[in-house]
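Of the protein chains in this complex, all but one are displayed in their positions.
Letters are used for the chains, namely A and B, taken in the order the chains are written, and counting of residues starts over at 1 for each.
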Amino acid sequence: MSTTGESPVPSLTVERSSMRHLADAQVGVELDTGDMILNLGPQHPATHGTLRIVVRLDGERVVSADPVIGYMHRGYEKLTEFRTYPQVTTLINRIDWLSSFANEVPFMTAAEQLMAIEAPPRAVYIRTVLTELSRIATFLLFLGEMGLQVGALTPAFYGFRDREYVLNLIEAATGGRFHPNFNRIGGLKDDLPWGWIAECRSTMKVVLDACDDFEDLVLGNEIFEARTQGIGIIPASVGAGYGVSGSNLRASGVDWDLRRDRPYLAYPEVDFQVWTHPDGDSYSRYWVRLQETREAARIVLQCLDQIPSGPIMAKVPRIIKVPEGEVWVETENPLGQMGYYVISKGATGPFRVKIRSASFSNVSTLPWLLRGVYVPDVITILASLYFILGDIDR
Amino acid sequence: MADEPGPEVTEAPPAPDPDHETMLAALRAGLGDDAVLEHADAFGDLVVRVAPAAWRGAATVTQRDLSCDYLSFIAGIDWEPAAREGDEAGGDTSAPVQPTERSYGAAGSAGRFQVFAHVESTSRPRGLTLKTDVDEDAPSVASWVSVYPGADWHERECWEMFGIAFDGHPSLRHLYLPSEFEGHPLRKDFPLLARVVKPWPGLVDVEAMPGDDAPAEPAATAEEPS
Partner (left out) sequence: MTLALSIGWGSTLAIKTIVVLTVIPLGALILGYVFLLKMMSHMQSRLGPMDPGGFHGWYQLVGDGLKFLQKEDVMPAQADRRVFAVAPAVVVMSTFLVFLVIPMGPDLVVKDLDVGVFYALAVSSLSVVGVLMAGWASANKFALLGALRAAAQLIAYELPLLLAVVGVVIQAGTMSLQGIVLSQQHGKIFGWGGLGEPFLLTQFVGLALFLVASQAELTQTPFDMPVAESELVAGYMVEYTGFRFLFFFIGEFGTAFAFAAIAATLFLGGWAIPGVHGDWANILGPPVLFAKLMIIAFFMFWVRFTYPRLREDQLQAVAWKFLIPLGLANILLTGLFKVAF
C-alpha cells in the first residue's frame, strides 16, 4: 500500500481532474474515524478476472488504491524461450483472450520481418478482416459489459448476443471461437470458406445496428451520463507517461492510431477515421469505443470489397529457422498498443520475447486514477479502462 | 504457391532514416558524445545504446527534446546462452537449441545484462529503443519513474524477473510473484521448472511421420532428462 502514496504524480494544470483527485479526508481526521481497507478482488465481479485492488477507504471515498496483479501470471516471456516460433502462436493467443487473432498478428509480422518473408496480399487482407472482427467482438462485449458494471443488466445480454454473430464468423473462418491459432509465418492456415464473405457482410449490418442500439440504450441514458461524465479523467500527458494506449488514450484527445500512423496489414488501403474525444473520462472512453466499433465494421466491409484473389501462404521453409536479429513490432489491438520485441539468434525458437501488452500499462494508472473517487466510481473506471486479466499478467 | 511480393503491407525496408539522425543528434547533444555508445537500425526502429550513467538522462532527453512522451515498455535482457543439453536431431524438441556462444543483439552490449526500453511520440510517427548495460555483479540502473510515471510497474517487473535494481524507484516490490519468491525467473540460468519436474512429453509420443519408413521407438528416449 505504500507505493500509492509515494508513486510519482506529475504536476498537472488540468482543473477538472485536479479538483476530483484531491482526496479530501478532512472529515475523517476530525472525527478520528479509521480508514477501512477493502479488498476488491481477487474474486470480484467487477474485475472480470483475478485482479485485486487494495482500496483504503474513508467512508466511501478512496484514499489510496493499490492494484495487486499476478494471480494469473503464466510466464509467457519465459515459455516463449522454450518454444519454436509456430508453437509460440498458441501461447500468445491466450494473452488477450478476447481478441486472440489480433494478438497473433504482431508476432507473425515480427517473425516474417526477421525472415524477410511477406505474406501474400490475400492473406494480408484476411488478416485485416479477422483483426477487425476480433476488435468488434471485443468492443461489443465492452459496450454491454460497461452497462452491467454501471448497474444495467440488459445491455450486457445485447452485447453477448451480437458478439455471438461475430464469433460465429471467426469460428467459421478459423475453426476456433476464442483461440483461432490461424496465422502462420508467411500467411494463413486456410482460405476463407465458401460463402463467408456474404455472411460477413450481413453480419456487419447487424453490428452497425447493434451500435445504434447501444447509443440509444446506454450512451443516451441520463443516469449513465451522470455516472460516467467527469469520472476517471486521464489527462493526455499523464496517460502517455503511463503508457496508456489505444481507445483509452484517444478518449483523452490524443489523435494517435497505429493503424494510420504506422500502417501495417491492409490499413493503408482502406479509408477510416480515427475518433478522439477531448474529455478523457469514462464516458468518452465508451463513446470512442462505440465509434471504433462502427469504424471497424466499415473497415471490414471495405476489405471485403477489395479482397484480392491469390495464394494465402508465401513460400516458407519446412523447418522455420529465424535469422539472427531483433525487431520491434507493434500493432493497434482492441485493448491498446500491443508489441513484441523479438530477439532471435538464428534458432528455431526466439531467444527472448518481450511482450508489451496494453492492459498492463492501462491498469498501472489505477493508483493515480482511483485516488479520491467513490467506491461505485472505482467500478465504472475499471470497466471503462477495459482490461483483460491475461493481458495484464501475461 | 506463387511467391510474388504483395503490396507494401509491412513497414518499409530499412533505409537511412533522416529522423534517426535527428534523434541521434539530440541524444548526443543532451547526453554528450561519450554517453551514446552505439546505435543500430533494427528494421526501421532506431536502437541506441547509452552509457549506464546516462540512462535517466536519456529518458529526459527523449521526453523533452524528442517529444517521445509515451513509454511503451522497460524490460531486461539476459544475453547468457541458455544452459541446455538436448539433441534436436535426436528428437528432443523440448526447446529450440540456441547457440552456445554468447553474442549480443543490435547495438551490442558490454556484458550479460541489459535494460532496454521503447519510447514513442504520440504527436508524430517516431519512436526509438534505448538500451543500457547493467553490471553483472551489482545489477543496478537508474529509475525512470520520475520521468515516465508508467515506469513504475515495468521496473518492478524487471527487478523481480532479472534481479536488476532501479535506483530511485519508490518501492521495488514483487509485482507478479509472491513476495517470498526466490530467484529471478527470466534469467537464462533459471530453469523452466515444468520441464525439470516432468520431461517434455513430445519426447515420448513420437509418431512416424508420413515420409519416414521406420517407426520411432517411444520407450527408448522416455527417461532422457530434459
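The rule is simple: contacts are C-beta pairs under 8 Å (C-beta built on N, C-alpha and C of every residue); 3 or more make two chains touch, one makes a residue touch a chain.
Every value quoted in this text rests on a predicted model; they were computed, and no experiment measured them.
K.L.:
Missing chain touches which shown chains?
P.N.:
A
K.L.:
Just to verify: which one of A:F101, A:Y125 or A:F224 makes contact with the chain not shown?
P.N.:
Of the listed residues, the one touching the omitted chain is A:F224.
K.L.:
Of A:E118, A:E330 or A:D377, which residue touches the hidden chain?
P.N.:
Final answer for the missing-chain contact: A:D377.
K.L.:
Quick one: which of A:E60, A:D212 or A:D305 touches the chain that's been left out?
P.N.:
Of the candidates A:E60, A:D212 or A:D305, A:E60 is in touch with the missing chain.
K.L.:
Which subunit A residues would touch the chain omitted from the figure, given the whole complex?
P.N.:
36, 38, 44-46, 60, 147-154, 157-158, 161, 218, 221, 223-224, 226-227, 374-379
In this text, only the chains that are shown with their structure count from here on.
K.L.:
Could you state the distance in Å from the CA-based centre of subunit A to that of subunit B?
P.N.:
Distance between chain centres: 23 Å.
K.L.:
Residue numbers of subunit A touching subunit B in their complex, please.
P.N.:
Contact set of subunit A toward subunit B: 2-3, 6-10, 69-70, 73, 75, 77-79, 81-84, 109, 112-114, 118-121, 124, 236-238, 240-245, 249, 254, 256, 261-262, 264-266, 268-269, 310-311, 313-315, 324-328, 330, 337, 339, 341, 343, 345-349, 351-352, 354, 356, 360-361, 364-365, 368, 393.
K.L.:
In the complex formed with subunit A, which residues of subunit B make contact?
P.N.:
1-11, 42-43, 45, 47, 69-73, 75, 77-78, 82, 88, 93-99, 103, 105-106, 116, 118, 122-123, 125, 129, 145-146, 148-150, 152-153, 161, 170-171, 173-178, 185-186, 188, 190, 192, 195
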